[in-house]
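Heads up, one of the protein chains got dropped from this complex, but the rest are sitting where they should.
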Amino acid sequence: MTGPSNQAIKRMISLHGWSGTLVSIFLYAVVFTGTVSVLQDEINRWSDPRRDIVHPFENPIEDTYQQLAAQVPGAFRGQVLIESAGDGSLRMFFYEKRKLKGQGTVDYGRDYLLDPETHRLLAARQGVSPHRRVEAPYHDLAHFIVDLHARLLIPGRAGLYATGLLGIVLLVAAITGILIHRHILRDLFVTERLGGRVVSLRDRHGLASVWGLPFAILVAFTGTFLSFAVSLGLPVVAISAFGGDTERAFAAVTAPAKIENATPAELANLDHIVAQAYLIAGTHPQFLRVEDAGRRDARVLTVHRNGGNGAVGPHTLEFNGVTGDFLRDRPLVGHSPSLGASTVAVMSPLHIGDFAGLASRAVWVALGAVLSMSIVSGMQLWLKRRGADPVWQACRKILAVVVWGLPVMLVGAGWGFFAAVIGGDTHSGTVAGFLVAGFVVMCLSLVSYSAQALSAHLRRILAWGLVGLPVLRLQTGGVSWGEASWNNVWQVMLIDLLCLTVAMVFLLRERAEKRSAAMALDVGE
Amino acid sequence: MIIVASILFSLAALAVLIKQDPKRARTFGLAPWQTGVGPRFLWLLCLAPGFVLPFFMPFAHWVIWLGATIAAGWFITSLRPGLGTRLKGELTALEARILGK
Partner (left out) sequence: MLVTWPKTKKAMVALTVRKDDKPSGRFGRGLIERWNNRPLRTRWIASGPVAFVMAILSMASLPHGLPAGAGGVDHLVMPVIVFPLIWAVLIVLPLLPDRPGRLLGLYISIILAELALIVAGFLA
């Protein structure tokens, strides 16, 4: 087999380089924030100052369910959603499907928020369902980082389109990269040569990209799917296969077939069902849904997060609502297991890496770091090759601003969050911290005379900012290490240690570089 | 545990592959390590857990094996040869500084 011609390879190098150059800054932003947001759950727990948080499904819910069901109007008793709300409280939402003018079919009913441990009533209201996002101020930091990753802070569908497009660019870069690089296996073990020459950067870029290739393709593919599936894919398929009826298309993909039986019957004990679900899936449910309570064909669904008992995808367990027997693990889409359903089910866990707890997340963070390295070294290589040109010289500074400025800005967001955590608006605090840090980075870039000096400055700021994060967290009423070890909140220690370790690595490296520079000066004299 | 063992096993095979890689040796002006074991056999050893794991472990573990091997493989490849000697030199210098003061 002969590969592509030399001319074709030249064209592909040009596409690989230019596509990377034009958007690589955004690509880096998405990949870097993605790497950080792998630790979303840990950051959430770390930034949350509450000492002990009880999972709502750890305590029996049946009695409270019965009490509330007796209070609500009969029409709302059929469908129930029980979940762990955004702020950690227990939600019970009793509703019916109702057609509202201008809104189509919505879930309309009564919504109760309860204390997860004592089931004391915290809030109650009657209305339309999409109110999932309860005030969860302590999750604003992680939410901000994830939002930056998933839609670059662009609101609405446009943000999803932007990140989807970046996913396509990454895929194209991976494909052209394979086709350009004719000695992938031979160069697999060639470490970066000393000297910071073009060939050293080529080694660096090649090494990180070739090792990171499977992961790059995986995250680009799954990420593009996550961006486009609902924002573009489903509407297109709906138009083509259902004449534009998105609701019908959604129903065809998600709703299972069921034999109707309206004979009245008592609902099974929910506590027994939750206990069974825990045994099968290995985790507490994220939410539990009762369908058609009070009828013989009632169903209870428990939906669990990704992973659990060795699976990669999420579990959706279906129980008979009258006898409480376990029926089956319901596929994510369609009415029986299929290739499409199992592929869709693994898309999000393989993108986020949250299928085996901390183990998979640690691996995903490491792979994300390799991918970031590959993108940054690619940009460095591109600029090095054009070193003489003054325009590209200026770009070097931009590269430094982006590569080190973005982490500084994320740390700034963290500072803003903690500054606002006592009594303030954490969302505005996070955004303000991010923007202020960005402003500082901009000012620094204007006053510093070279890209190297700028990078060194930003690295120093990053290191000290990271050291400050745990301190600030403790000062604003965060969980102390003693309390953390008492209540088994290991996330607090993990993220604190991570901040301190990264900061130490930067500071030590800077020291070593200074010393070797001084030694070189001595020798020169 | 089996996962950790298989990751370490793959990395060990990779380390030998790195040590005896001719192009790497040429780039750094070193003599490649002679082990008498062919690279094909070493590759087979390195990837062996990937063929075996799916049969008696859940899919999630296989994914973790692959991801961890790739990330750690990149890391050990990106270390320049002679790291041991350099570290030793650093430690000796540190010792001298501590004792000197």
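In this document, chain identifiers A and B correspond to the written order of the chains, with residue numbering beginning at 1 in each.
Just so it is clear, a residue touches a chain if its C-beta (ideal position, glycine included) is under 8 Å from a C-beta of that chain, and two chains touch if they have at least 3 such contacts.
Note that this is a predicted model, so its numbers are computed, not measured.
Student: Quick one: jot down which shown chains the absent chain touches.
Tutor: Spelled out, the missing chain touches these shown chains: A.
Student: Which of A:L114, A:V333 or A:A451 touches the chain that is not shown?
Tutor: Of the listed residues, the one touching the omitted chain is A:V333.
Student: Of the residues listed, A:V128, A:I175 or A:V436, which one is in contact with the missing chain?
Tutor: A:I175
Student: Could you tell me which of A:I53, A:V237 or A:L327 touches the chain that is not displayed?
Tutor: A:V237
Student: Write the list of chain A residues that the hidden chain touches.
Tutor: So the residues of chain A touching the unseen chain are 4-5, 7-8, 11-12, 15, 164, 167-168, 171-172, 175-176, 179, 220-221, 224-225, 228-229, 232-234, 236-237, 239-241, 243, 249, 252-253, 331, 333-341, 343-344, 347.
Here is the rule we go by: only the chains that are shown with their structure count from here on.
Student: If you average the Cα atoms of chain A and of chain B to get two centres, how far apart are those centres in Å?
Tutor: 30
Student: Could you list, by residue number, the parts of chain B that touch chain A in their complex?
Tutor: Against chain A, chain B makes touches at 3, 17-18, 21, 23-24, 27-28, 57-61, 63-64, 66-68, 70-75, 77-81.
Student: Flag every residue of chain A that touches chain B in the complex, lowest number first.
Tutor: That would be residues 186-194, 204, 207-208, 211-212, 214-215, 307, 309-312, 350, 353, 355-356, 359-360, 363-364, 366-367, 369-370 of chain A.
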